[in-house]
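Here's a structure for you.
All protein chains but one are shown at their positions in the complex.
We just call them A and B in the order they show up, numbering each chain from 1.
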Amino acid sequence: MNPKRQGTQVLIYAVLIVAVIVVIFPLWWTFLTSIKMRLDIYHDPPIYIPHKVTLDFWKLAWFTRSTKEWYRNTAGISAISTILSLLIGMPAAYSLARFRFPGRKDLAFYILSTRMFPPITISIPIFQTMQRLGFLDTWYALIVVYTAFNLSLVVLVLSAYFKEIPRETEESALVDGCSTLGSFFRITLPLSMPGIVAVAILCIIFSWNEFLFAVLLTNSPVAKTLPVGATEFIGGEEGVMWGPLCFVGTISVLPILAFALLIQKHLVRGLTFGAIH
Amino acid sequence: MFDVRREGVEKDTFSPACLKTKGSFMKLKRFYPYFLLAPTLIILLGVTLYPFIYSVRLSFFSVPFGRIRYFAGLENYAELLQDPFFWNGIKNTGIIGGSALALEFFIGFTLALLLSRKIKLRSLFRAIFIIPMMLIPVVTALIWRLMFFPGGSVVSDAMRHLRLVTGDPNWIGQPTLARLMLIVMDVWAWTPFVFIILLAGLQGLPPEPLEAAEVDGANALQRFVHITLPLLKPIIVIALLLRGMDVIKFFDAIYAVTGGGPGSSTETISFYLYRIGFKSFKMGYTSAMSVIVFVIVFVLANYLLRKGFIIEE
Partner (left out) sequence: MKRKLSKWGGRAVVMALAISFILTVASVAFAKFPKPADFIDAKYIKEYAIPEYFVPDDKDWVRQQDWPAIKAKFAGTVIRHASEGVDIAAPLMFKDMFEELSGIKVEITGIPADVFFEKLMMEFLSGTRRYDAVEFYAEWLGCYAEPGFLYELSDFLKKWKVDIADFHPVYWKSYSLWDGKPYAFAYDADCHLLHWRKTLYDKAGLAGPPKTYDEVLANAKKLTMDTDGDGKIDIYGFGMPAGRGMWSFYYGQDILGAYGATLFTSDWRPGFNNPEGKAALKMFKELTEYSPPGVTGWNYAMCREAWLAGKMAQVMQWQCVGKQAHLAEMSRIWAEDVRHDVLPKGSGPKAKVAPALAAGSALGVTADAKNPEAAFLWLSFLNSAETQCIYSAAGTGVEPSHISSLTSPAFQRANPTVKAWLASLPVATAIPRIPEVNDLQISLGIAINEYLTGAMSLDNALVGAEKYWDRLMKKAGYYKPGVKPAPPFVVADW
C-alpha cells in the first residue's frame, strides 16, 4: 500500500474509533449507573470505577414493578405496527416511485404533511376517538396510531430507494408483457433490501420509544409500554431513581439491538447489478 | 415521486404506455397505481383527518379552563402574533434545531461514506452507530443531564482532560451552554437516523456510473460531486425533511434537563406548546399555535422541494 493510502486508512480508523467512543460511552454510563450505589451516582468528581456495585435496583425494577408486562407490550406493539406499515407502505412507495399518474406529486406531499402537525394537539381528539372505539388501554390503540405514523416514513423513504434502481434493470425482466409484480419481487425487492432494512429498523425504534400517545392511550400493565413504565421511576421523594431507571433503559435497548444485528447484513448491496445483465 | 435530472441516467418511471390497455377489462389497469396507494391513504386519512379538522376548528374558539368554550374568531391568532414566548420559541427551535440538523447531517453523511468503503469490522461499526437511537428518549435525556450536571460532570471532566476548558462550565445556568448541551444531546441521539438512511442509500447506488467515470479518469472528489451526490439527492432530501420535521418536535431533553431555561433560552416551540396545552390546558390557543407551526413547516417543505430540486409532472 502506498503511504498516502495508508495515511488515509489510519485517519479513517481514528475517526471511527473516536466516533465509537462517543457513541458507546453514554450507553456504558447508563449501564454503570444501574448498578452503582446511590451515593456514587451524583459524586464530584464522577466515579468511573465504583468500588461497590449492587443488583438491588435490578431486582426492584424487575420484581416489584410490571417491567415484564411493559416489555411484552412494547415488543408486540412495535413488531405488529412495523410489519403492518411495511406491508401497506411498500406497494404505495412503489406506486409513487414507478408510475406517473395525475395527483402523484400532491398525494406524496399529502403523505409528508401528516408528519407536520404537532402531536400534542392532535393527541386529544385521538384520545377521544380511541375512547369511543373502546380501544383505550389495549394494544389496538397504539398499533393503529403507530402504523399510521410509520406509514409516512415507509412510503417516503422507500419510494426514494426504489427510484435509485434504474428502470432498465427492471425492464430487462419485463420481456413478456407488464408483469410488474414479477419484476417487483425478483428485481426491485432484493436490490432495495438495504432501504427496506433501514426503514424496518427505524419503524421499530419509533414505535418502541414513542412516549406521548403511549402514555395517553394506555393505563395498566395490559398495554403500558417501556417508555411509559420507565417514568414510574421519576419524581417523588427521590427525584430520579437512577438504578431502576437505567436498568429499564439498558434492557430496553437489547431486543432492538439484537434485531438490528440480525438483519443488518442486508444493509449491504445484496445482488450485484452485473449479475442480472 | 420527486424526480431529479441525473446525468447520464434516464428518468426511471414507467411511461404510461405500459399502462395503456387493450380491451375494456384492461382499462382497470389505469387505476393500478391508485389501488397500490389506497390502503395507505385510507389509514392516514382515518387517523389524521378528524384530529386535524378538530384542531383547526378548535383554534377559533377560546377554551378557558374548566369553563364553557366560546367562539373567538381570530382572537387566538392575534394574541399569538403578539406573544413574545411564541416568537422566542420559534427562534430557539431555529437555533437549536437548525444547528442540530446541520451537525447530524454532516456527521451522519461522513460516517455513512466512511462505512461504505472496504473497512475491517465494517458490520460491527455499522451496528454500533445505530444504537443511540434505540435508547428510551427520557433515559437518554436524564443520563446526559447526569453527565452534564455541573459538579460531577463527566463531559466537563473530559473537556478538562482535553484542555478544552478550565473550571466547571455552567451547562445548566448559561443560555449558550444550555443550548449547546441540548444540541449535543440531539446530535448524539439522532445522527444514527441520518446515518442509516444515507448508508442504505449509498449501498443502493448502481455501481456502473461510478465505474464508468473511474475508467474515464475522474478522481474521487469528482466522482462524488458529479455522480454520487446527484444520484443520492432524493434520499438526501427525504432524510433532511424527515429529520427536520422531527427536530421541531424536540421535547424530552428540554423537559428533563432545562425546563426551557435558563431564562427562556431553551424553550422551543414544542415545549411552549406543552406548557400551554398540557399545563395550562388552553386548548384553543394551543390549536392556533399548532396551525401556525403546521403552516410554517408546510411552506418550508414545499419551498425546499420545488425550488431546490426540479419537480416534473
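FYI, contacts are C-beta pairs under 8 Å (C-beta built on N, C-alpha and C of every residue); 3 or more make two chains touch, one makes a residue touch a chain.
Just so we're clear, the structure is a prediction, and the values are computed from it rather than from any experiment.
Colleague: Please pick, from A:Ala61, A:Ile143 or A:Val228, the residue that touches the omitted chain in the full complex.
Modeller: A:Val228
Colleague: Have a look at B:Thr93, B:Ser116, B:Ser265 or B:Ser287 and name the one touching the chain we're not showing.
Modeller: Touching the chain that is not displayed is residue B:Ser265.
Colleague: For a quick check of understanding: of B:Tyr32, B:Phe278 or B:Phe298, which residue touches the chain that isn't displayed?
Modeller: B:Phe278
Colleague: Which chain B residues touch the hidden chain?
Modeller: 64-67, 149-152, 167-168, 170-173, 175, 178, 255, 257-265, 275, 277-282
Colleague: Which residues does chain A use to touch the chain missing from this display?
Modeller: The missing chain touches chain A at positions 37-39, 41-44, 64, 124, 127-128, 131, 136, 212, 215-216, 219-220, 228, 231-241.
In the analysis below, only the chains that are shown with their structure count from here on.
Colleague: Just how far, in Å, is the C-alpha centre of chain B from the one of chain A?
Modeller: Taking the average C-alpha coordinate of chain A and of chain B, the gap between them is 15 Å.
Colleague: Touching chain B in the complex: which residues of chain A?
Modeller: 12-13, 15-16, 19-20, 22-24, 26-27, 29-30, 33, 41-46, 88-89, 91-92, 94-101, 104-105, 107-122, 124-126, 129, 144-145, 147-148, 151-153, 155-157, 159-161, 163-169, 178, 180, 191-192, 194-195, 197-198, 201-202, 205, 208-209, 211, 226-227, 230-231, 234, 240, 242, 245-246, 248-249, 252-253, 256-257, 260-261, 264-265, 267-269, 272-274
Colleague: Considering only the defined contacts, which chain B positions touch chain A in the complex?
Modeller: 1-3, 9-16, 18-19, 29, 32-34, 36-37, 39-41, 43-44, 46-48, 50-52, 54-55, 110-111, 114-115, 117, 119, 123, 125-140, 142-144, 146-147, 149, 151-154, 157, 188, 193, 196-197, 199-201, 203-208, 231, 234-235, 237-238, 241-242, 245-246, 248-249, 252, 269-270, 273-274, 277-278, 283, 286-287, 289-290, 293-294, 297-298, 301-302, 305, 311, 313
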